[in-house]
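With one protein chain removed, the remaining protein chains of the complex are shown where they sit.
== subunit A ==
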Amino acid sequence: MAKKTYDLLFKLLLIGDSGVGKTCLLFRFSDDAFNTTFISTIGIDFKIKTVELGGKKIKLQIWDTAGQERFHTITTSYYRGAMGIMLVYDITNAKTFENISKWLRNIDEHANEDVEKMILGNKCDMEDKRQVATARGDSIAKEHCIPFLETSAKANINVEKAFMDLAQAILNKTPGRVAEPGGVNVSSQETGSKKCC
């Protein structure tokens, strides 16, 4: 059985329209690499990364979801357990930005009320193809009191920061919390990890 090698476990979720670069962002963060040839995510995907924040070892369990409407019944079931949600659009595709409000409603409907959110405008390296001004991203984020960053998985801009900021926000809310390693723990009566945040 695996030993507990971390102090806290945070569950994060990546959502947003198909093709905005969710999988690429996650790959950049977890493997520090960029790959243009990702196949489309069907259902969900999953990655783990352990980081250090405020002297604590934090294990990030990150769920990557499929963007297309068809998969929403599958993917919304993960909203509930998520402590942080990363909402991604593509700055070179206006439609993906317009859908941000739809995704926000989804979060309201399915996620825990106090879930930490963050909006990311990805592909910010492609300035010549930009369709969504930074100010527009900023303003929708302010309107909903959500932190906002423009990122590029390709050029490695703000990716680490985005994940760390989100983790920090969760950490700030959970002072002195003890790890509840969902999954590592075998005693099935202890379902504490479900009631996180």
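The working rule: a contact is a pair of C-beta atoms (placed from the backbone, for glycine too) under 8 Å apart; a residue touches a chain by one contact, two chains touch by 3 or more; residues count from 1.
As a convention for this text, contacts and distances are computed from a predicted model.
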Absent chain [UniProt protein name; select from "WD repeat protein mio zinc-ribbon like domain-containing protein", "TBC1 domain family member 13", "protein-serine/threonine phosphatase" or "Proteasome subunit beta"]: "TBC1 domain family member 13"
Residues belonging to subunit A that touch the chain removed from view: 1-2, 18-19, 37-40, 42-46, 48, 59, 61, 66-74, 77, 93-95, 128-129, 131, 181-184, 186, 188
